[in-house]
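Every protein chain except one is present and positioned as in the full complex.
Entry: chain A
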Amino acid sequence: MKLSKFGIVAVLFASAVGLSACTAKNDASGSGKDTVNMWVHYSKEDPEGKAMKQNINAFNKENKQGYTAKVQYIPRSGSGGGYEDKINAALNSNTLPDVLTLDGPNTAAYANSKIIQPVGKYIKNKDDILQSIRDQGTFNNKLYAIGYSESGVGIYYNKKMFSAAGIQESELPTLEKPWTWDEFMDISKRLKQKYNAPAIDMQLSDHSEMSIYSLAPFMWSAGGNVTNSKGTKAVGYFNSDETNSAFQFIQNMVKNGYTTISPKQKGFQTGKYAMMLSGSWTIQELDNQYKDIDYGILPYPVSPKTKKLVSPTGSWQYAMSSSTKAPKAAGALINFLVAKKQMYRTDMSNTVLPARKSVSELMKKKVNAPMQFLIDQNQKSGHARPVLVNYPQVSRTFAETVTKATYYKENPDIAKLMKKQAQDIQQYLK
């Protein structure tokens, strides 16, 4: 009799599994050479989503080859899941769309796993696209992804607090004549003495990817790097004298009390700190919620040896899946979406930094002074993040290195620390 019990269960099982398999049929793959399916990581209701809808309508109307594009909006959830979960599931079932969006740091991993294919030959007017955007999408000398917007970071400063501390307008740095680390520390010292508080929130309590994104420019300014240009060696690069000097600078900032590893929440926004290192997104926050803070943005401090201005960049991009059956249509869609008119519409909708020189000129006429400054700094000094297959591990080791450098009592010897950290990064390189 036992057999029949299992028989019942087995039959029920088989039918249930069969049912679930039926409903899990893929909904993504293209239905022909002329139809392009695309996945994006934001919702239809976002400003970005609304701009995308307009762009897609324009593409479907204007292209002369008879291509049709369809978009599926898959918002990212809080921790960045949602969209990425969907991509990962699609990888398993081989149901990726023809075109997808991906974050800058994913370029190398996606290209290395042959999920996406080069798109360079489909993109027109490439010289107009910012170098940082081209670098971000390039892996093994081929352009795999193309960014449609940029991001940037600057030193926000409180104008009233600066003048009350006796810092003259004429002492402030400009893009043409940025401040060196020494000059930056001198001003920090005066602010610290005046307000008896750290001069700047450098977001050192953020141990996420923000760390490499916002602090690596100090290293690049000094002429240092995480790895060699092929991305195969970290020892000798991440612990070069140049890289070490940047981490020494960060350590000195903490050691002197000019910045802190545990900043007060919204310290700059509420007038407790005179400066903050932050991205373009903070402009909207300040303009909407902290209207009484009179602020401006100053350029990145530079290495006193090189005096080379370098600033962070990077954002989401478009790429074409390797599995697409409609490469020409997909290429035409990507080219259309990153063309001047469409990029302008997307970037203005969201007030983000543009990825083309021509769009930068157009946008500068429409945005406020802090935003104009970041657009200028981006064009002049933007540097893409390292394009590495194991970027998550490398960026985390970078953040860990920053943390360790800021614990100056435990790690007084920067050269010794960097040697160990370079070896840690080395294990993640291929």
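Keep in mind that, in the parts below, a contact is a pair of C-beta atoms (placed from the backbone, for glycine too) under 8 Å apart; a residue touches a chain by one contact, two chains touch by 3 or more; residues count from 1.
Everything that follows uses one rule, which is that contacts and distances are computed from a predicted model.
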Self-check item: Per UniProt, the name of the complex member that is left out, chosen from "Transglutaminase-like enzyme, putative cysteine protease", "MoaD/ThiS family protein", "Multiple sugar abc membrane-spanning permease protein" or "Hydrogenase 4 subunit B"
Solution: "Multiple sugar abc membrane-spanning permease protein"
Quiz prompt | Selected residue (touches chain absent from view) among A:Ser113, A:Asn140, A:Ser163 or A:Asn368 | solution = A:Ser113
Quiz prompt | Contacting the left-out chain in the complete assembly, out of A:Thr101, A:Ser221, A:Thr260 or A:Gln379 | solution = A:Thr260
Quiz item: Residues on chain A that touch the omitted chain in the whole complex?
Solution: 1, 4-5, 8-9, 12-13, 16-17, 88, 91-92, 94, 109-110, 112-115, 205, 207-208, 260-265, 390, 392-393, 396, 400, 403-404, 407
